[in-house]
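Structure provided below as structure tokens; questions to follow.
Of the protein chains in this complex, all but one are displayed in their positions.
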Amino acid sequence: MTADVDVVETTLGRAFWIGVGWLGFLAFLALFASWLPIGDPHEIAAGGPREGPSFGHIFGTDALGRDVFARTIFGARISLVVGFLAVLFGMVVGGGLGIAAGYFRGVTDQIISFSFFTLLSFPGLVLALLITALIDRNQLTVSLTLGILSIAPVGRLARANTIVFAEREFVQAARVLGADSTRIITKEILPNVMIPMAALALLGMGIAIVAEGSLAFLGLSVEGDAVSWGKSIVDGSQARDLEQNPNVALFPIFVMFLTVLALNYAGDRVREYFDVRETAF
Amino acid sequence: MRSLLLRRAALLVAVLLAVTFLAFGAMNTLGDPLFNIVGPLSEIDCDAVARGEAEATSSALDGNRTDCEILAGVRADYRLDEPLLKRYVLWLGDAARGDFGTSFQSEGVPVSEILTDKLPVSIKLMVYAEVLALALAIPLGVYGAYRANRRADRVLSVVSMAALAMPSFALGVVLLYVFGLKMGLFPSSYDSSSVWSELRSLFLPALTLGSGLAAGYQRLLRTDLVTTLQEDFVHMAKAKGMTDRHILFRHALRPSLFSVVTVFGIQTGALIGGSLVVEQIYLIPGVGRELVAAVARDDFPVVLAGVVMIATAFVVINFAVDLLYGWLDPRVRTQ
Partner (left out) sequence: MLTRSGIDSHGVRSSVGNLLSVVRTATLFAMRTLRSDRTLVAKLLAVLLALALAAGACGGDDGAADDDGSGGAADDDGGGEGTAVVPTVTTSEAPVVEGGITPGGTLRVGLSAEVDGLNPGANSLATSTYLIDFTMVEPLAYFDAEGNWFPWLAESFEKVDGGPSWQMTLRDGITFHDGSALDADDVIALFNAQLKDPLISLAIQPSYPLSFEGPAIEKIDDLTVQFNPLGQSEHFPVNLTSQLGMIVPSEYTEAAAQNSRTNQTLIGTGPFMFESRVKDDRTIVVKNPDWWGGDVYLDRIEFIIQTDTAIAADRLAAGDLDVVVTSNPDAILTMREADNVNSIENLLASDNDLMMNTSRPPFDDIRVRQALTFATDREGIATLIAQGTSPMADSMFHPDLIWNNPDVVQEGNAPELAQPLVDSYCAEVPDNCSDGRINVEFMHSGPSVVQTRVADLLSASWSPFFNVSVVEVLQADLISNVAIGEWQVVSWRQFGSIDPDNEVIWLQCATAEKFIALNWVRYCDEGRDELMVEQRQTADLERRVEIWREIQVNMQESYAYIFLTHANWTIGSHERVQNICPQIAPTGDEIFCSNAGVTFFHDTWISE
């Protein structure tokens, strides 16, 4: 065996940018889907039912004859938006609470940390299950539910990094000199904590996208005829459909897989590159 | 050590209280217990009747009482007009004695019985998943570290990244399709008729659940092992002429397992959550599937009991992992 040390590369790397490129491409398609020649995801019998890939329908058609490619691209809208909103919510709320806990310590910290620990004791999906089963399920509420799941992980990270930075001398000095807490937080702590949070955000978005799929499998994703990756995959996963026309499930799975892969890889690279610390005491 | 134990135990209890209260509160405020109990009768606007704006309807079987009187009676019986906290405390009192009430659904079967019936399968599945995960991750992690930064390691890295990106439901669907339906190697649903058939029918679900775990463990182990292999004692051992295998497995592996152990506890959450979906896909009659079904039909007693069970398991496992970690690494003990 060799004594090679893992070399941390000094650039983000080619694979990173390929991943980002894919995400950008997908986001572009999703955003401009209505104007691009992609097809209507709701059009029944656009093609014959249960067809495989063909020139007219590059991903084939589903049981109702709808174009799978169109449904995948339009589905990206919901999946990406849900992922993004969930993470945004988590960062704002979780990050905010985490920074507060890490900066002020004391009772604030204990209460907030305990809340985080409690939230973490709910396996995520069970919590999401509990909430989504009881409410109206639209894009916003599903995103918020998944966002609630991310409060604790983001919060813990934010807290850990805040503690590290808050111990720094210049911060201590500023406090002693009576500088306003808000100023210190926004000018000193926040910029430094943002980076690890960003790394986690990328990973978290992947997790949220997968979570939406899991919720769809349990029948608890966005209501109505809104298309999402999870719902498309579920629709295509019936036993006979899998045997006879697997394209309905497999294409969205593949696209989702690539997206989550890109997000995971990007998150990992950011973390390595900026040397993010995971925990602190 | 003792004070650590006590503090952790207190934390455990506190967390359980918080978790159960959250669940109880969510179901009772976001849901509609009155509808769950009396069904459509709850739609009657008794306030309007009281104000004289609507007619009191006499109950279908008891001509002596109106529907509104019955509703009032139910509200009193179930204390639905009482504060949430009080109802929670009553439930807690029962639960502490192991009485989780009876399911809203079938024939008055006690909830604890329903869940304990389903528990063995879920536990089998999760243990199987962990076993498969470790069986895959440890050798591959060691190999990856052994061949660090060479082709094999890079390939493993890509594969593990892919496994992490693959959602468990998608993987479940794919595995079921390829190995279950198309190739017919495994049964497509749970078969409990013999030990062998159980092992066979739980293999794909366990693999689905375990692959994400395996990937995570493999990456952590590989990284930690690479670090460990830099240490002096390894160089010494090599100088002494020990074989690579000996060094790897007998000396380097143990200290490198810390991260895996740390993560093990947290991963239980992912394991439990993942089992909900996997049980749905493979139609396994376990706790996860029962919980999903209970949530769908607003079966409060089952849901609350299920949540308690899962949260307890999760917290206890993490607690045990902390202890284990403390025992493994003397530096942590003095926290």
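Order of writing sets the chain letters: A and B. Residues in each chain are counted from 1.
Simple rule for what comes next: contacts are C-beta pairs under 8 Å (C-beta built on N, C-alpha and C of every residue); 3 or more make two chains touch, one makes a residue touch a chain.
In this text the structure is predicted, and so the values were computed from the model without any measurement.
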Of A:L31, A:A45, A:L140 or A:A173, the one touching the omitted chain in the full complex: A:A45
Of B:V142, B:I281 or B:A313, the residue in touch with the unshown chain: B:I281
Missing-chain contacts mapped onto chain A: 42-45, 49, 63-65, 217-220, 223-225, 234-235, 237-241
Contacts of chain B with the absent chain, listed as residue ranges: 36-41, 43, 57, 59-62, 65, 67, 70, 73-74, 77-79, 90, 94, 99, 101-108, 173, 181, 184, 187-189, 192, 280-281, 283, 285, 292-293, 296-297, 301
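The rule is short, and it goes like this: only the chains that are shown with their structure count from here on.
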Geometric centre distance via CA averages, chain B-chain A, whole Å: 21
Chain A - residues contacting chain B, complex: 1-7, 114-115, 117-118, 120-126, 129-131, 133-135, 206, 210, 213-214, 217-219, 233, 237, 239, 242-243, 246, 249-250, 253, 256-257, 260-261, 264-265, 281
Touching residues (chain side chain B, partner chain A) in the complex: 11, 14-15, 18-19, 22-23, 26-27, 30-31, 145-150, 161-162, 164-170, 173-174, 176-177, 181-182, 188, 223, 226, 229-230, 235, 244, 248, 266, 268-270, 272-274, 276-277, 280-281, 291-292, 295-296, 298, 303, 306-307, 310-311, 314-315, 335
